[in-house]
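Partial complex: the chains shown occupy the same locations as in the complete assembly.
We call the chains A, B and C, going by the order they appear; numbering starts again at 1 in every chain.
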Amino acid sequence: MTLSENFRLRSSSASSPSAHHESWRRPVRTILLTKARPWILPVLLVAAWQAAASAGLIPPYILPAPSAVLGAASGLIASGELFDHLLVSSARALGGFVIGATIGFAFGFLNGVSKTSEEYLDTTLQMIRNVPHLALIPLVILWFGIEEQSKLFLVALGVFFPIYINTFHGIRTVDRQLIEMGRIYGLSSRQLFWRVILPGALPSIFVGVRYALGIMWLTLIVAETIAASSGLGYMAMQAREFLLVDVVVLGITIYALLGKLADTAARLLERHYLAWHPSFQVH
Amino acid sequence: MTIQALEKSSFRRITTAPRRPVLPQTSGGVAVTLQNLHKSFDHTEVLKGIDLHIPAGQFIAVIGKSGCGKSTLLRLIAGLDASTKGEISIGSGGETASRIVFQEPRLLPWAKVIDNVKLGLTGTPVRDPDQVLDLSLVTLDEVGLENKRDEWPSALSGGQKQRVALARALVSHPRLLALDEPLGALDALTRIDMQNLLEEVWLHQGFTAILVTHDVSEAVALADRVVLIDEGQIKLDIEIDVPRPRRRGSAILAEIEGKVLDVLFEQDPEKQAG
Amino acid sequence: EDALTEFRIGYQKNGTLVVARQQQKIETALEEKGISVKWVEFSSGPPLLEAVNVGSIDFGTTGDTPPIFAQAAGANIVYVATQPSPGTGSAILVHQDSEIQTLSDLKGKKVGFTKGSSANNLTVEALIKGGLTYDDIEPVYLSPADAAAAFVRKSIDAWTIWDPYYAIAETKQNARVLTTGEPIVATNSFLLANGDFARKHPDTVSRVIAALSEAANWAEANRDKVAEALAEVTGVDLQSQARAAERASFGIYPITQDIIKTQQTIADRFYEIGLIPKKITIRDAIWNAPQS
């Protein structure tokens, strides 16, 4: 199996002989198996962990068994607490995401399109990007207080950069030949943007979105250390303070599942908007 | 024998009634004047003083050896690059709808074939979606690709892509149309069809046409005037004073073609000696 | 007893430990047994206990509340000694121009403190003393640094806090003391050890306690020097550190029934207001010092 064969050269060859035959005879079971593939590794990991815990290899006060985590989960679900935390956090996450993504996209677009703007702004943005949120918190409290604004600000700031950088890169590397063509064919600025620049930058923008959807939750946990009394980050950090290892692990698991959710959403978007792109066609 | 075969299909299109509407706003072509035009890239001077006046509505063919600067010239005229020296004036000033068929098809990979053709109508007075679709479909049909209207460009053959690019240009009612080897990837038959289509649309709309081609017989058959570029300058500039419709393979065209080829082959005496 | 070669102690930058470290008290005490000492710094109690629990360090000091949570979570930690304090080192602060004059004025106000800290306990007890309940105020959970910023911005009306933040706020942030902890509740500190470690190495633990006790005695007698040392290592100005050192208590003692009772009261209170999920018995987590 060489690299070149491995490389999905034949992405569009639903018509390759084997594929052809397969899709003929492939039973439902096989299709289910294909769908299940991404879950094999996580399930294996959890199984190993449960086995180790059951065998007494890991003391529960260090790392509780998955069953114990499930227990903690069912307790929190029954009391409605978990749902409340999720709800609060989701609102913050989405709010921050919308703000941060919008601004990030705007700056990415501006700097991607205009060299002048890039010269004046990019350095400053790259410098701000490098400032850790944790160090910034005292200033954020001073500027935005301890209410929701400060949390939204932090999430927006976190989301801003991946969107900005990838939009910038995407727009910068749009095929110049197509832009020339658009210009010659009398496209207005707006049309050029919607028809040429945006579609051309979209694959890269989606990378930014995908990354930002993760960063959104990561920043939220920092943000929710500020005077929060609900939210997923609050739940996880409080549990850490109080050494409730099962809840900490539950929090980690929920973050992981939310990550999966966001990723699935990003994939669906990609599949829809990048249908023309050979690399994103369904195989 | 060859020529008879060619003739059989040659004037098919000209005899059919024109299907395409003329937009009232597109009133003919614009004149283009180049004065002492120079263009250098980093180390080399590609165009070394081009003087050329193209009257409004003329069909001019530009020929020359590979790498002589034909595409560069078109880019200068279209305003895509700036000249190193010299003047370009187009029309009587103001906005001029000029279009290019580039040497590569330059189709938007994320737009279906029909949408790529529709793109030609942006910036024109045709706004009504139905009319846009109609015109685009007619043109797509004329280049023989109506059945590909909903394909992505990546599913087209080389010649099909080139024809979509041609359709996008022809649908657009330009006042100046520059074509950079628009038929290079086409077989003899399709090529003649497209030549006829091009001539038909040009006769109909009256734009100024600048056709870069490496096929001298194509240049002679279509153009009012043939210009040969060599070593960055205009080496030959002849009028093709043959009435239309022209008969391909007629003695007079063959004679002009021969004359052009002679100059073309003479331009490199050193190589010939070697 | 397994051969022990290294003793790992977790510390926060507070008086006794900083003095002991500077004067190499523990090193000296363990030298003859061939045990080296490793100092590991932590910024607060919970992560320190996290590390004690998993055995990354053997020993450490925290305030009174982190061990309660640790015990509730089933952590493998034992109390080995205490540093009792009458509560002089903590207070509820309000802005200089605040209309809050008595504890009962806190009704309906935003009170900032660290959730689950001794300040949390102090707040609860103070409210009771002022004739209020927990529901009468709006608690705002903030870490000390965040609370300082929020206090400056007047995002909170009152702030329950301990030294040195208490002293800094007094000297720099225009704060007025509504009440100190003293009349309300004691705020003891504790020395804690990993359960397995304490069981296997009781002698080492005893020696360390003795060494720390020595350092504490020196500190009691040299408060100005302690303040200087702390100002040096923390970067906090000397004025505030001196103020804090003046009202601090450094002495280290075995855990008495009184101490256990105070601690048990806090645990019960925390269970009552839902901070811990189950009732715990402090006595279960007390290390039995070897009879010497």
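Here is the rule we use: a contact is a pair of C-beta atoms (placed from the backbone, for glycine too) under 8 Å apart; a residue touches a chain by one contact, two chains touch by 3 or more.
These numbers come from a predicted model, not from an experiment.
Written as a formula over the displayed labels, the complete complex corresponds to A x2, B x2, C x1.
The rule is simple: only the chains that are shown with their structure count from here on.
Among the chain pairings, A-C comes first (most C-beta pairs in contact).
Central chain (C-alpha centroid nearest the global protein C-alpha centroid): A.
Averaging Cα atoms per chain gives one point for each, and the point farthest from that of subunit A is the centre of B.
Measuring from the averaged C-alpha position of subunit A to that of subunit B gives a distance of 49 Å. With centres defined as mean CA coordinates, subunit C is found 40 Å away from subunit A.
Each chain gets a centre from the mean of its Cα atoms; for subunit B and subunit C, those two points are 86 Å apart. Note for the complex: subunit C touches subunit A at residues 46, 49-50, 53-54, 69-70, 72-76, 112, 115-116, 139-143, 145-146, 148-150, 152-153, 155-156, 275-277. Note for the complex: subunit A touches subunit B at residues 177-178, 180-188, 191, 195-196, 199-200, 202, 274, 276-278. In the complex of the two chains, the subunit B residues touching subunit A come out as 78, 80, 97-100, 102, 104, 106, 108-111, 119-120, 122-124, 152, 154, 168, 172.
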